[in-house]
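Written out below as structure tokens is the structure these notes cover.
The complex appears here minus one protein chain, its other protein chains still in place.
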Amino acid sequence: MQVWLILGVILLLASYGYQRGRGGALASVSGDASKLHSLPSYHGAYLALWAAIPALIACVIWLSAEHQIIKMLVISGLSADSQALEPQRLALLMSDIRNLASGDIVRADPSPEVQAAAVRYAELAQVSLYAKLAAIAALSALCLFFAKKRIAEQFRARNRVERIVRYIMIAASVIAILTTIGLVLSLLFEAWRFFLRVPLHDFLFGTHWSPQTAIRADQVGASGSFGAIPIFAGTLLITLIAMVIAVPLGLFSAIYMSEYASPRARGAIKPLLEVLAGVPTVVYGLFAALTVGPYIRGFGESFGIDASSESALAAGLVMGVMIIPFVSSLSDDVINAVPQALRDGSYALGATQSETIRRVVLPAALPGIVGAVLLAVSRAIGETMIVVMAAGLAANLTANPFEAVTTVTVQIVTLLVGDQEFDSSKTLAAFALGLVLFFVTLALNIIALKVVRKYREKYD
Amino acid sequence: MLDSETNSATIADPKVVCRDVSVSYSGKQALFDIDLDIGIHQVTSLIGPSGCGKSTFLRCMNRMNDVIDGCVVTGSISVDGVEILDDEIDAVQLRRRVGMVFQKPNPFPKSIYDNIAYGPRIHGLVRGKDELDEVVQTSLERAGLWEEVKDRLLQPGTGLSGGQQQRLCIARAIAVRPDVILMDEPCSALDPIATARVEELIDELKRSYSIVIVTHSMQQAARVSQRTAFFHLGIVVEVGETEQIFTNPRDERTQGYITGRYG
Partner (left out) sequence: MTDREHNTGIAVDAAEVKHARKRYRAERRFRMYGMAAIAAAAGMLALLVISIVATGWTAFYQHSIALDVTFEAKVIDPKGGRDPSVLARADYRKLARASLRELFPDVKKRGDKRKLYGLLSIGVDQQLAELVAADPSLIGQTRRVEIYASDDVDSFLKGFIDREAPESDRRVKDKEIAWLDKLEADGAITSDLNLRFWTKGDSREPELAGFWGAMVGSFFTLLVTLALSFPVGVLAATYLEEFAPKNRWTDIIEVNINNLAAVPSIVFGLLGLAVFLNFFGLPRSAPLVGGMVLALMTLPTIIIASRSALKAVPPSIREAAFGVGASELQVVTHHVVPLALPGILTGAIIGMARALGETAPLLMIGMVAFIVDIPGSVTDPATVMPVQIYLWADSPERAFVARTSAGVMALLGFLMLMNALAVILRKRFERRW
């Protein structure tokens, strides 16, 4: 709610600035707009931008710092005992205080100390809100005041406004970079904290994964071990199954579409494959868990194979179906980029269509197809919902597709969902897995894009 | 359409006989009732301004037009007395007998060896590696390329120079032992020296094959061909001995084209 309030104040000041700028400009030439260097509306826009942008920036900075500052103040007001708590207990306490302050349900009856802290929290938040409003309004008014002095007959308002707009655009483009930096930093930072507790080589080369760490030291059998090999193996197994499905089906669909199908048939097939790409992954997950998994179990049983209903095969199969359109549409582009002259050369020697495709078109398109497959692999590795719903949680180190395996994404989800605490090895492990996932998919993607680009240059 | 007294469209010992050949692309007619004979063991050149239909006509003779959607060919073309426009005739088999060389060299992105071996392999013309090696070598020799590439047969054909690529394509075409070779402006993408080599090669090849060449260069037509047909706006205006066409054209349009009044 407070966001709307602040935005409202800023908007009000900005529209006031617009009116004043317009009016001021017209007044400076006693109503004869043609004497102005820039249209009156640019003068107005100039003031409006000055009223809004510094205030908005200040607001964003304030909002991002507010939480940390209030937290520090509240903690400093707690008793010495509470302050001496280890960080993860303290974080729990803080979240209790916050929940109480915002009127949410708290887990247990709050202690008086927590209640007092909650009251203090609410007070601080209230103070912060008023201070924020005052500061923003003051800043906005100040900027307006100075900017308004500039309004004059020969003031180049249009150029100024355009320069500001350009800066805004640059800022928008930089957000993409900031996102990447944010991704890398947050993953690196949390993963680094994880590797302080669990050595890197234990993580990368250990063969036993059981992330349940003890909450109390005296708990039994809950030491937690973080050998990620079974997870990587499970991911690879499922990706492999998915590729075995998706590559031939996708490639042959692409070949049929680009080489054989009439324009009308193509017009029907392409949207069909696009639908396949547009189905949300949670729906595929449901399909895998509800229909394919039990079917595979029954199928396995009829052959005397002991198949669990959560199997690598079910997840991999459905994931393969999901990836068909990626392979097919990328391969379709790649095959279409093969010059007609090569096909003509082959036909002129009396090759049939399939001979031309197999021996001339496909070899020529191979680098592009490899790129497409790499992109599809990266997609499969990062896919989450299908495996969460159909692959299971057991970290088995197995190559048997009828068994349940687990993947990097499944583990990230199970480690983090429902967990409020944020300092145990268990939750931090999710970030280490996320880091691996991020860099593997990134590398695959960069290689794939390079390969495809090189291929395109060859025929351009 | 043609008056056979003024035009020698028909000849005594034809390899290919074309009668009333018309072509239209998606309803738009490009060629009108072409009558033309292609002589055995000689080079026939098709000349005329761009867009006159020479290449279209050329592509009728090995049914390369089949590849283009909406292209309809009517009339009759027979090779050695066999009607090739007949649906019964397999275009794939036909193209093995009537090879083609394109305007731009289009070697496959494979090794030089595989480029030549491609045709014999798909047609099952050879048994064993030794025989294939021999076909590759003789084809390259006949195309005058052997000496230049014999040490790098396994390098990609796309790495050769333009002239070499075109000779590679010619070698590729003769490796399947065709009867007729169609050449669609084979030298237009080449420099003068490479062009001279290809022309020499064409002269050489006519002893074994019947060759039809589309060219923009009248000098080239005069140099390499024995018979010449002049195309204009989708019809054959004049056809005859090359010497006669160039020294004594009967039709004023031919005259105009040759003397460079249009083209």
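Every chain is named by a letter (A and B) in the order it is written, and numbering of its residues begins at 1.
We take it that a contact is a pair of C-beta atoms (placed from the backbone, for glycine too) under 8 Å apart; a residue touches a chain by one contact, two chains touch by 3 or more.
Worth saying up front: this structure is predicted, and the values here are computed from it rather than measured.
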Of B:I84, B:M100, B:L160 or B:V224, which one is in contact with the hidden chain?
B:I84
Where chain A meets the chain that is not shown, the residues are 1, 63-64, 67-68, 71, 98, 102, 158-159, 162, 165-166, 168-170, 172-177, 179-180, 182-183, 186-187, 189-190, 248-253, 255-257, 259-260, 269, 272-273, 275-276, 278-287, 289-291, 321, 324-325, 328, 352-355, 357-358, 375, 378-379, 381-385, 388-389, 409, 412-413, 416-418, 422, 430-431, 434, 437-438, 441-442, 445-446, 449
For chain B, enumerate the residues touching the unshown chain of the complex.
40, 79-82, 84, 89-90, 92-94, 97, 122-124, 135, 138, 142, 177, 179, 207-208
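Everything below uses one rule, namely that only the chains that are shown with their structure count from here on.
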Averaging C-alpha coordinates per chain, one finds the centres of chain A and chain B separated by a number of Å equal to 58
Considering the complex alone, what residue numbers of chain B touch chain A?
62, 64, 67, 69, 92-97, 99-102, 104, 106-110, 118-119, 122-123, 169, 172-173, 176, 182
Could you pull out which chain A residues touch chain B in their complex?
263, 339, 341-352, 355, 359-360, 363-364
